[in-house]
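Only one protein chain is missing; all other protein chains are in place.
Right after this comes chain A.
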C-alpha cells in the first residue's frame, strides 16, 4: 500500500504525544517520512535553511503545529512562517493541534489563512487517517 503523504512534520514539545503520533503514522502507514521539531524556533530554522539551499523537496506536505512550546511558541512560529511561505511553490497544509479548548485560541488560529483547521487533542485515529487522505486528494 502506498503512503498517502510523502513527508509529514510535527512541531511539538510533548515527547510522549510525539512518540504516539509517530507510532500511529507508522502503524497506519500515513506518511513515508516524518520530521519532528521540539519548538517553533527549530522548525523555523529548518524552513529558512530550505529557502537558502533551494531544496524544496525537503518541504513537508503537512504540518502539525502545537501552540504551547518553550523558546518559540506556535503563535510566534505562525507569525514568522507567514512571511516566508510564499517563497515556496509547494502546497503545505498546516493544522494547529493543541490541548487548549480556549475559544480565543481557536479564533486566533482561524484568523491565519494558512491554518487549515484547529484540532483539539486528543485526535482520534480515524481523524488522522481522514486528514492524511484528504491532504493527498
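By definition in this document, a contact is a pair of C-beta atoms (placed from the backbone, for glycine too) under 8 Å apart; a residue touches a chain by one contact, two chains touch by 3 or more; residues count from 1.
One rule holds in what follows: contacts and distances are computed from a predicted model.
Between the names "YCII-related domain-containing protein", "histidine kinase", "FAD:protein FMN transferase" or "Glycerol-3-phosphate ABC transporter permease", the one given in UniProt for the chain missing from this structure view is "histidine kinase".
Taking the complete complex into account, A:71 is the one of A:71, A:84 or A:114 that touches the chain left out. Of the candidate positions A:7, A:24, A:92 or A:106, contact with the unshown chain belongs to A:24. Residue-level contact of chain A with the missing chain is found at 14, 16-17, 19-21, 23-24, 27-28, 68, 70-71, 98-102, 121-125.
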